[in-house]
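One structure coming up, written as structure tokens, with questions to follow.
Here the complex is missing a single protein chain, while all its other protein chains stay put.
Chain nomenclature is as follows: A and B, assigned in order of appearance, with residue numbering initiated at 1 for each chain independently.
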Amino acid sequence: MDIGNSTTEACVAAIDPDGTVHYLGTDLTHTTGVKGTPDNTAGALTAVRGALHRAGRRAGEVTTVLLNEATPVISGLAMETITETIITESTMIGHNPTTPGGTGLGVGTTVSIDDLAEQEPGSPVVCVVPHGWDFDDTATAVDRAVGRGVDVVAAVLAGDDAVLVTNRLTVPIPVVDEVAAVEKVPLGMLAAVEVAAPGRTIRTLSNSYGLATVFGLDPDQTRHVSPVARALTGNRSAVVVRTPSGDVTDRRIPVGELVLRGAGKSLRVDVDAGADAIMETLARVQPLDDAHGEPGTHVGGMLAQVRDTMADTMADGAADLVEVSDIAIRDVLAVDTFVPAEVRGGLAGEVALENAVALAAMVRTSRSRMQLVADLVSDGLGTATAIGGIEGEMAVSGALTTPGVDRPVAVLDLGGGSTDAALLTREGECSAVHVAGAGELVTKLIDSELALGDREVAEAVKRYPLAKVESFFHIRHEDGTVQFFDEPLPPQVFARVVVLTSDGPVPVPTRHALDHVRRVRREAKRRVFVVNAVRALRQVAPGANLRALDFVVLLGGSALDFEIPDMIADALAGSGIVCGTGNVLGTEGPRNAVASGLVRAYAADSVAAVPDAPAPGLAG
Amino acid sequence: MTTPPTTSAQPRRTVTLTETGPATRGTRRDEVVIAVSPAFAGHFTRTIVDVPHAEVLRQLLAGIEEQGVAARIIRVRDTADLAAISHTGARLSGSGICVGILSRGTTMIHQKDLARLSNLELFPQSPLLDEPVFRRIGANAAQYAKGESPEPVPTRNDQMARPRWQAKAALLHLKEFECIEPGRGPVEVQPAFELSSTG
Partner (left out) sequence: MTETQPRRDPQPRHSLRTEILEARPMNLDGFVEEWPEKGLVAMESDFDPAPSVRVEDGRIVELDGRARADFDFMDTFIANHAIDVASAERCTSMPSAQIARMLIDPGASRDEVLAVTRGLTPAKILDVVKLMNVVEIMQGMQKMRARRTPANQGHSTSARDNPIQVAADAAEGALRGFAELETTLGVLRYAPLVAIALQVGAQVGRGGVLTQCALEEATELELGMRGITAYAETISIYGTESVFIDGDDTPWSKAFLASAYASRGIKMRFTSGTGSEVQMGNAEGKSMLYLEIRCILMAKGAGVQGLQNGSISCIGVPGAVPGGLRAVAAENLVASMVDLECASGNDQSFSHSAMRRTARAMPQLLPGTDFVCSGYSAVPNPDNMFAGSNFDTEDYDDWNTIQRDLQVDGGLRHVREDEILQARNKAARALQTLFAQLDLPAITDQEVEAATYANSSNDYPLRDVLTDLKGAQAVMDRGLTGLDLVRGLEAGGFHDVAENLLTVLRQRVSGDLLQTSAVLTADFTPLSAINDANDYAGPGTGYRLAGERWEQLKKLRHVTSATNPETEVR
């Protein structure tokens, strides 16, 4: 049996005296507790019993249970925002209400609608309308002022009333609405309101020279307002108020330095330099011995948190504490990502996509308590147990039972916490590596980039293809094909972007269009799995040369994903590699490789002990 | 309940619904039908918590208009069952989307292809529906009509609504039943809002 980070797999076989292996049954269940701890026993017993049940055998018939030597590799995740957008003095309203009113640009002095009746005609006015004003009343008040000769050129509203107000005005003006904190808009200041036609974006306020023209700025001042223009790019509507020291800043948050130690050196890299810089530095200290963050900085906190969590999960009872110093971070994967965050100082709940760095860290501890698990399994089943075989070697051996595979073969085990690679050369030598980052990091990236705030939904987006429910009787799949139904679809999926689970369509609670969700999903998978596949294979490939590999077999839960294997195969195709999802024993798909490998190794050993028996051939 | 706005004058509006003929199936894809119950803005003038029907309609219409969608109002006369009223409206709606509403305020968003007893969104707790909620219901109905995916309007719950409103709701339900005109089909109605003198 193979106790992995997320699944525990078992395989029952009978071995003839000549070493011939008869596979009788397999089973898998989720791993109970942290891999390599006594908590695994429950799941292990479930899996063994399940496999026996399928094989139609009883526990009493089992001679021995073989357990993998679990690599004590566990992984943790952390994410930190590295940029922050701040608006000062309420100078800018850059949110994107779904339904602004009117079109065009209006420049004038901000005046509250409460004071509009007293406003003298003369200079142009931008009318500011607080909460509580009915749309009919607003339109009447503006029309009345215009009738008196007041030049109302634009309006800013608290409520979702822009179209309503514009539709009721004698002379339409650009109107921006849903400005929740409208009472903070400075009055008596020069302001510009711009609304583009549907499907268009604003042209003047998103252009530094446009702003300079509108507000009569000198070159120095223009330099000062360029962040405002940048922040408004891509919006359909915007408001900019000119105040004495108003500003929009896009500042980088110092998150601290990452200290990477390995290959006899210790290198430091600023985390806010981004993922590429981190990964480049990491490459220079391979193999990594440990990583630390500067104490007192965000990154220090990030790594300390990963380490503490590991220490907690590894500890089992107060008598058996694992020292934090005992835990070394042996690999790091940094990924650039973004987090939608509310802008500080914003008036309408403006959201900016702030840059962030996600770090997956892989921890190796010096402890594995697999022996304890083996003893407990032995108690539970009343049979002998043996721990044997290095996980990587066993996985390769199991993968070789995939039809069409031969040595040299590399396996990529795409798991939940780490991506593992192992290589078996033509000569039968085996090497293996583990790199940080796998399925859980993908889920986390999807969750934060789509601002779902729900791991369950993010997990579903990762696992299932998308579709848009266009009517009760048809959906459009993400590849554009249409599928019709005879029975109406359930009401909660109507008009929604859905994931197509085995239980039918499930709505994704997002306002993003299907294409955006799909892009985020694929990009997250690419940044984790494709990057890691290449990274891990380079580490096992002779001379770090991918072309030296012939067969690559994908294993593990994520090898069952509907697109990850294709994405990896595409990335490796250029190197002339045969890459595909494994089919262990010709029946198990990418599952059960390690357990099957353990059986093969055991059979080979038992025959080797008998001098004149023929050496078992390898399958494939 | 939200307090009425205090920053501006509070004109009280009334509404008259004038029948203009039998309700027909709409041809515009961009319309939402509002289907009102037999006694809505007729025998009754406000919801169970005294939201004027004039304001209910104005807010529903405003929510739809703000989304750039057209609206049509019909009155269903032969039933006071919300699902039946809403489904009748949905089948007459060019977009297939309808907001159905009972006099006491209970509201539902329906779609023509759904089973009658199903719905897109249901707001069963009439005592908790106020003007802003009606606005959002209108906006959501319009977004469904446009094929967008609005976030469902959050439904509220209040355990103490039972002692306060359960019996009145039953009474209003019975009264609405009294106003049913069996065998009479749905009619198109034209709203006329007026500012009443506020004394």
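Please note the rule applied: contacts are C-beta pairs under 8 Å (C-beta built on N, C-alpha and C of every residue); 3 or more make two chains touch, one makes a residue touch a chain.
None of these values were measured; they are calculated from a predicted model.
Checked against the full complex, the candidates A:456, A:515 or A:605 give a single residue touching the omitted chain, namely A:456. Counting over the whole complex, chain B has residues 12-16, 41-42, 44-46, 50, 52-55, 80, 159-160, 162-171, 173-174, 177, 196, 198-199 touching the chain that is not drawn. Of the residues in chain A, those that touch the hidden partner chain are 29, 32-33, 42-43, 46, 455-456, 459.
The rule is short, and it goes like this: only the chains that are shown with their structure count from here on.
Chain A meets chain B in the complex at residues 98-99, 114, 130-135, 137, 160-164, 167, 470-473, 488, 491, 494-497, 507, 509-511.
Residues 5-9, 11, 62, 65-68, 111, 113-115, 118-120, 135, 139, 143-144, 147-151 of chain B are the ones that touch chain A when the two sit in their complex.
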